[in-house]
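Got a structure for you, questions after.
A single protein chain has been removed from this complex, and every other one stays in its place.
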Amino acid sequence: MELMTAVAVIMVKVVLITVILFIVPVPLTWLERKIAGHIQQRMGPMRVGWHGLLQPLADGLKLLTKEDNIPDQSDRVLFKIAPFVALVPPFMVFVAVPFGDSVSILGYETKPYLSDMNVGLLYILAVAGLEIYGVIFGGWASNSKYALLGSLRTCAQLISYEVPMGFAVIGVIMLSQSMNLSDIVDAQEPLWFIVYQPLGFFIFFIAGLAEAQRIPFDLAEAEGDLGAGYHTEYSGMRFSFFMISEYLVMLTISVLCVLLFFGGWHGVLIPLPAPIWFALKVGFFIYLFMWFRFTFPRYRYDQLMSIGWKVLVPLSILNILITGIFVY
Amino acid sequence: MYNENALNKISRDHRWIGVTFFLDLINGLSLTFKYMFSRSVTMQYPDREKWVPYPRHRGHHVLRRDENGENKCVACELCAKICPCNCITVVPYEDENGKRRPLVYDVDMARCLYCGLCEDSCPEEAIALGSVFEYSSYTSEELVVGRDSLLEMDGKTEQPGSVVKARYLPSAQSTVEAQESSGYDWWRFIHRKD
């Protein structure tokens, strides 16, 4: 009976998280277009629903009814599975992401996350690294020069920025003495880690921008020179899978920033429920991503590489050193 | 704030401070943040608003009437002669008062290039290019407009161009009905460097 309840609870959580993650990108596309509009003094979508709120549904319907085009001479198997390969890792990441303290529903004590693994942070970084395969397979299987160039760039970019990202996280691990995310959040209850780790956060956030392939590091889909990058040849539902996974990676990076540097669900001053604090902080980071996107131009490829290897990696090693001295 | 580049204030020797703390990036971000909460300049045509053109706007042709309500045109055909794309056809006749008037006055809107030469050449100031700009059509036949409909057209506007509240009427040939005579000045919300 105990086992049955446990399995049932896990199943409910899995379904809940999956549904939430599928739904979250929908308002995000609307939000992105609205923010883009208002930054450029436009209004963004206004016609479908109140202030265009139903626009994502209309877009989804359009994508569903579009032709699923597969290019000639392409690697058909890889071309078909690439969107799913891109979609799975962001979902896997959220297995280890805690959303709050333990709550009791109907007398049953449970924690709002799937797995409380003690290598949670490492697992998240590892799984987030798998995101790259969807991009590579999609770009290579398309048999198109733009897609291939886009995926080659992505490949190099993601590998390069995983290094400073991992190094930046080490400072947090040193402070909290744990890789368990809920332990890390609990360690921040007196003071957020952003106070101790401004440099670490800075490196993590920039590397996160690059990992999520957002401006100013969106060379993978530099529409000016590559069409649309690795998903040039995709259309319809498969294209929308790529879009969903991109938004989920952005969400992942925002959630990680909040959990690692901004105290997770712990609020300050105003006593709000933990999930609301969490959502507010994540929302702030998502807004930051979008704000950046419509403010900055794109870096050149060599600038991207030199920022990654010549600036961020040495800085992150310096950060580890400083943190080490202080912890000791 | 963004007009005075923060980097210029700091002398060249201390530029590295700005570079280290990303003053230029923060400048850009503050600019876009300001724009984010400024009023958007979108004219919500055709749903909510409509543009009332300037008096000098050259839109749909219009034939004017004199104070007695008579057609001012004397069918001298000067407009048809000067028209660079031959889009005006005039056939004169003599009416009951013995005056020369146009029996046919057709303007092919599809061929017209809205140069306004007909307006300039008209000795009676009868033909003019008015303020109407919504007359698209699915067939080019519909775009040949006859004398009687030209007499019904709206003339030139009096006020300077402005945005007025309007309503979209999909049933009545997809027209947009203006609900007030003068609105706000659209240029007011455009950010311009002085």
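Note that the chains take the letters A and B in the order they are written out, and that residue 1 is the start of every chain.
Following the convention adopted for this analysis, a contact is a pair of C-beta atoms (placed from the backbone, for glycine too) under 8 Å apart; a residue touches a chain by one contact, two chains touch by 3 or more.
Here, contacts and distances are computed from a predicted model.
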One chain of this complex is not shown here; going by its UniProt record, which of these names is it: "ABC transporter permease subunit", "Heme exporter protein B", "NADH-quinone oxidoreductase subunit J" or "histidine kinase"?
-> "NADH-quinone oxidoreductase subunit J"
Name every displayed chain that the left-out chain is in contact with.
-> A
Among A:W30, A:F99, A:Y123 or A:F217, which residue is in touch with the absent chain?
-> A:Y123
Touching residue (missing chain; options A:I70, A:L114 or A:I173) | A:I173
Of the residues A:L21, A:I39 or A:I132, which one touches the chain left out of the display?
-> A:I132
Of the residues A:W30, A:W140, A:F217 or A:F241, which one touches the chain left out of the display?
-> A:W140
Write the list of subunit A residues that the hidden chain touches.
-> 75, 77-78, 117-119, 122-123, 125-127, 129-130, 132-133, 136-137, 140, 148, 151-152, 155-156, 158-159, 162, 173, 177-179
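In this text, only the chains that are shown with their structure count from here on.
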Quick one: subunit A and subunit B, Cα centre-to-centre, how many Å?
-> 47
Would you pull the subunit B residues touching subunit A in the complex into a rising list?
-> 25, 28-29, 31-33, 35-42, 44, 47, 189, 191
Subunit B-facing residues of subunit A, complex = 35, 37-43, 46-47, 291-292, 294-296
